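Encoded as structure tokens, here's the structure I'll be asking about.
For this depiction, one protein chain was excluded, whereas all remaining protein chains were kept in their positions.
Going in written order, the chains are labelled A and B, and every chain counts its residues from 1.
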Amino acid sequence: MSIVADQGTTSRADAGKPGGGRLPGDRPKALSLNRQTGMTIGLVVILALLPLVVGDSNYTMRLLVVSMIWGGVSLAWDLLLGYAGVFNLGQVGFFALGAYASAMLSENAGLNPWWGLLAGAAAGAVVAVLLGIPSLRLAGIYVALLTLAFYEVLSPLLTVGEAIGTGGKRGISPITPYTIGGYTFTGSNQIPWYYVALGLFVVCLIVCYFAINSRFGASFIALHDSESFAQSLGISRYKVSLMIVGVSGLLTGLMGAFYAHYTAVVSPRVLGLEVFIYLVIMVLLGGVGKFPGPAIGAFIVIFLSDWLREFENYRMLIFGALVVVIVMVAPRGIMGAVDSAQQFVRRRRASPATPTDVGRSS
Amino acid sequence: MRELVEVLITGFTIGIVYFLVAVGFTLCYGVGRVLNYSYGSFFTWGAYLAWVLAVGYAELNYFLVFLIVLPITFLMGVAVDRVIIRPLRSRPEFDFSVLLATLGLAVFLDNLVLVIFGARTKSLPEFLEGSVTLAGFTISWQLLAMFIFAAVVAVILFVFMAKTRTGMSMRAVAQDPIGARIVGIPLFRVFAITFGISTMLSGAGGILLAPRFFMTPLGGWTFLVKALIIVIAGGLGSIKGTLYAGFLLGILEALVGWQLGLLWVMPVWFLVLFLVLLIRPAGLFGAVARKG
Partner (left out) sequence: MLRLEHVTKHFGELAAVNDLSFELEEGEVFGIAGPNGAGKTTVFNLISGFLHGSGRIYFDGRRIDGLQPHQITHLGVARTFQIPQPFNSMTVVQNLRIGEYYGVAGRSGPKKDAPWNDLAELISFVGLEGKEARPVSTLKLYDKKLTVLASALATKPRLIMLDEALGGLSAVEAEQSLELLQRLNREWGLTIIMIEHLMSALTRSCDRLLILNNGEALRIGEPRTVVEDPVVIECLVGVKHA
């Protein structure tokens, strides 16, 4: 028996330092230009410039703001569904709690709405982690069951929570809008709302991007790829899942907080099935585990839903069927289709008689 | 005191219905490895089909209603398994695909009800009116009928599982699908039948509980979640656990509804579930849920 290697002082950073530097096949450096980064930057640039074109139409601007809110949430959710393999069905719950936290603090305690963003993010993260503690030790399906139960129970809970200021069934309304240097945001001018929403959306994009393309990201992708192998290499499934659930809850709560002040009303109706299924389609349509696809899915779904507005009840019927069809026919969504198209083009390019330089010259 | 006993009797009766609903859900997972999130929609469909036959378009008696509606919900389940679940079985991410597909299906089925029947709540009349006084306690005939119906269905289910060829095949598949296939059990047929039985149980629950709660197109979700909570608390796949959890939560519901109001039922249920999971992570009778 030898008692070597007991307590040491090597820090993880030292131990993990890639001795001998980078090797071929190492992760591309963060922000190296690939499709993911390109699409992300392109998306942000387009959104930043879009008000120049559609800024006059408050209606379109509103749809864009809502798209960005849900785009951020779908990215945060996809972090769990597509990358970490945590089947959380309570995402809308985190969103609602973020909204309530910010609304309650500003209406009942008189807090400046800007601080509400932090409060909402904190509420989302804390509840997500609290929910993760009992469920993430269990098998994946349990997470889905437990979080769905949480989501369904939240609406009655917020209704009976009237005593602590949730406003009961009717919720909280109106909610104080943001102010900046004496200027108060109003519904008739969407530009300020738009750029705050864009800012928050960019926060979601950046956090998710770095969460995925980092060592931390590698750990939960590893767990998703091959759980036992990942654990045998020293990854704690529980710790990693709990952290990623916290990050996802944080971003979702943040968007919820903004939503409350933007729509000036928050009630248990935000927990309706409609919102939930919209979110499902956004992620599915955009491409599960295909950053930034889910955000693009959000824009499509919001505009599609607006376009289908006259169908009323049939709209949800269509959306329900759409989910089933996407799962069965195109489970990898739009980004999956882009992948296939790219591969097709690559194969076409590779097939000509002179394979060298063909890719570069075109 | 007397009121308490009556509340407990009510709770016990709801408990057995909840057990029926939840056992269908857990059966579907135990045998077919499918967590069916559209389970609540079959509850809704059961109730609405019963309404069509008993109130809306005919006035059949309940016995006939059961005889007609249950086979329909069974066939709906078989169809869903064939059309949606079976093609997904070859997917590497089967669990995830099924989760999303059944969620979508639930929204589709619920909104189909909404489109056909409208958003207004409907109600089924009680099976039997009046009440009986036994040893000083008043029990409504309705409750008694509910209890008897549910008990009969439960007994049939147990006998079916224990004695019939199909029931035994289902148990074999639950224990070892590959082994079952090797000895010649037609796996996909067993999956389909199981799915049908489970949706039929959900539909039966819908008919039994519809006179108690109002029917709405989205009402099934509450019962899906109730089934979920019972199943998790009892231990996924454990019929014994489902039985205890069903009774426990049924009685709890009656007590909470009596003392605090029905709105508090779900929050209290969830709290109980949370506590059960903190103490016994795999549920009261669960065996293999824990992972590293």
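As a convention for this text, a contact is a pair of C-beta atoms (placed from the backbone, for glycine too) under 8 Å apart; a residue touches a chain by one contact, two chains touch by 3 or more.
Keep in mind that what you see is a predicted model, and the values were worked out from it rather than measured.
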item	value
Contacting the left-out chain in the complete assembly, out of A:Asn34, A:Asn108, A:Thr184 or A:Ser228	A:Ser228
Contacting the left-out chain in the complete assembly, out of A:Ala218, A:Leu242, A:Val275 or A:Leu308	A:Ala218
Hidden partner chain, residues of subunit A it touches	1-12, 15-16, 18-21, 23-27, 215, 218-219, 221-222, 225-226, 228-238
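In the analysis below, only the chains that are shown with their structure count from here on.
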item	value
Separation of mean Cα positions, subunit B and subunit A [Å, integer]	33
List of subunit A residues in touch with subunit B within their complex	81, 87, 134-135, 137-142, 144-146, 148-150, 152-153, 156-157, 159-160, 231, 237-238, 273, 277, 280, 284, 288, 313-314, 316-317, 319-324, 327-328, 331
Subunit A partner contacts - residues on subunit B that touch it in the complex	29, 35, 37, 84, 87-88, 91, 93, 95-97, 99-101, 103-112, 114-115, 218, 221-222, 224-225, 228-229, 231-232, 236, 263-267, 269-270, 273-274, 277-278, 281-282, 289-292
